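Heads up, one of the protein chains got dropped from this complex, but the rest are sitting where they should.
The letters A and B name the chains in turn, as written, and every chain counts its residues from 1.
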Amino acid sequence: MTVVTLTTDFGVESPYTAAMEGVLLSMNPRLNVVRITNSVPPQNIRAGSAILAETTPFFPEGTIHIAVIDPGVGTTRSILYAKIGEQHYVLPDNGLLSQLSEQEQPSLLFRLTNANFWRRVTSNTFHGRDIMAPIAAHLSLGVPPQEMGEPVTDFHTFDSIVPRVMADRICGEVVRIDSFGNLITNIHSEHLQGRPTDQRALIICGLYDTYGVMNTYGDGYEGSLVAIINSSNLLEIAVVGENASKRLNLQVGTPVTIGWEG
Amino acid sequence: MTVVTLTTDFGVESPYTAAMEGVLLSMNPRLNVVRITNSVPPQNIRAGSAILAETTPFFPEGTIHIAVIDPGVGTTRSILYAKIGEQHYVLPDNGLLSQLSEQEQPSLLFRLTNANFWRRVTSNTFHGRDIMAPIAAHLSLGVPPQEMGEPVTDFHTFDSIVPRVMADRICGEVVRIDSFGNLITNIHSEHLQGRPTDQRALIICGLYDTYGVMNTYGDGYEGSLVAIINSSNLLEIAVVGENASKRLNLQVGTPVTIGWEG
Partner (left out) sequence: MTVVTLTTDFGVESPYTAAMEGVLLSMNPRLNVVRITNSVPPQNIRAGSAILAETTPFFPEGTIHIAVIDPGVGTTRSILYAKIGEQHYVLPDNGLLSQLSEQEQPSLLFRLTNANFWRRVTSNTFHGRDIMAPIAAHLSLGVPPQEMGEPVTDFHTFDSIVPRVMADRICGEVVRIDSFGNLITNIHSEHLQGRPTDQRALIICGLYDTYGVMNTYGDGYEGSLVAIINSSNLLEIAVVGENASKRLNLQVGTPVTIGWEG
């Protein structure tokens, strides 16, 4: 049973996603369709790219991932098939592969132009249902991507916001806020290798600071600011037992610095 | 593997839906249960009817669709089984079939009254779990609807809000706003057949207007008002790259006219 996942910005529990699921199951009843989320912020390709990188590598080898964050729907932007590791992706060529491809380049990449594999009538506004779902169903039934389009070598990416690494500090920023209000930064545990993370490290986030990277939220006092390495190996700022974003009034883009006096 | 879908107004990610899913899988472990949405506006039968018409025809033949938008639960309103095309419906007789039956009349219609096919103890407030889910499970196991009730010929519908078609104009209205804020009207592409849709057509929506129906959002300037035919073949008003409903402060019910000077 092949798994197909759906990641969209259609809005919570959108019936549009159900229509895609209907198309998929009509073409291949043996699919296991998993909705990753419909709650990508509208037209936010950067957020979609982050969610794909955080979730899709956990799926079984051979899973087909459809992503419909597609502000250019109906224009000349291409629809891509990409194979990265043992995962397959069907998505518009607009930067959604950025974070995944930082870790590993696609081993196969096709621009999907053969309308024989789409729904007979395609709308101008809903390529998820009319083009991407049918393509994913055909892939799951064994149609090779080369029958559905032509190989390409290039695809859109956007620059990731990388932290600046200096002798005595690393300057990053808040790149995402999770549903608990924790502030997730772009400072990776690899940036910290060979540097002390105990009380000698000072973490500054907006107007607030704390010493030392803790192992877990529970090591801090209730209501205190803590820095931890989270489950995606990123430096994360939290307030124990509270919503840090609301409590400190901090947003995406807030500078976060970790420094050492030497 | 039979597909059963669930459309409810229980609220986002409602555990009530999970209870229905548990009942279904307990009776038939081979079901593939798909949640269309729990986010139908509370007790809004008109919205539920629209969602059923937009999504259920995309599902595989033989799918069983349960809809629980049921303000009359526990009263004498009936529970219906209807077959429309190759899709099966189990839902209260309160108008939920209105939009589906405009396209095609039910070929089978039963009032389901045989309590032998319900949960042994039924509550007065949750017929989705106690009556509709068991009925759907029995249908999926091959019990014919005539064993579960008696045939009827009539069912509740509400009048659809149809546009007025005149020699020099068509007067419709906004009937739905999608999660992107696009304004979906009740003017269908069939209403426009034989009429020009290029710059000779003037589309008026509230205080705003635009000339010509575009093929896609991308054909308009960022921030400008555009009219397109959407993926359900309905005239739709959008603001390129923005949320039209918020930007223009327009709601469901706003008059939309498309006119030709001749």
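The rule we apply is simple: a residue touches a chain if its C-beta (ideal position, glycine included) is under 8 Å from a C-beta of that chain, and two chains touch if they have at least 3 such contacts.
The shown structure was predicted, so the numbers you read here are calculated from the model rather than taken from an experiment.
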item: Selected residue (touches chain absent from view) among B:F59, B:F110, B:F126 or B:F155; value: B:F126
item: Sites on chain B contacted by the missing partner chain, in the whole complex; value: 10-16, 18-19, 21-23, 25-26, 29-30, 33, 42-43, 71-75, 123-126, 129-130
item: Positions on chain A contacted by the hidden chain, ascending; value: 1, 3, 5, 7, 12-13, 32, 34-39, 51, 54-61, 63, 178-180, 215-219, 228-231, 236, 241, 243
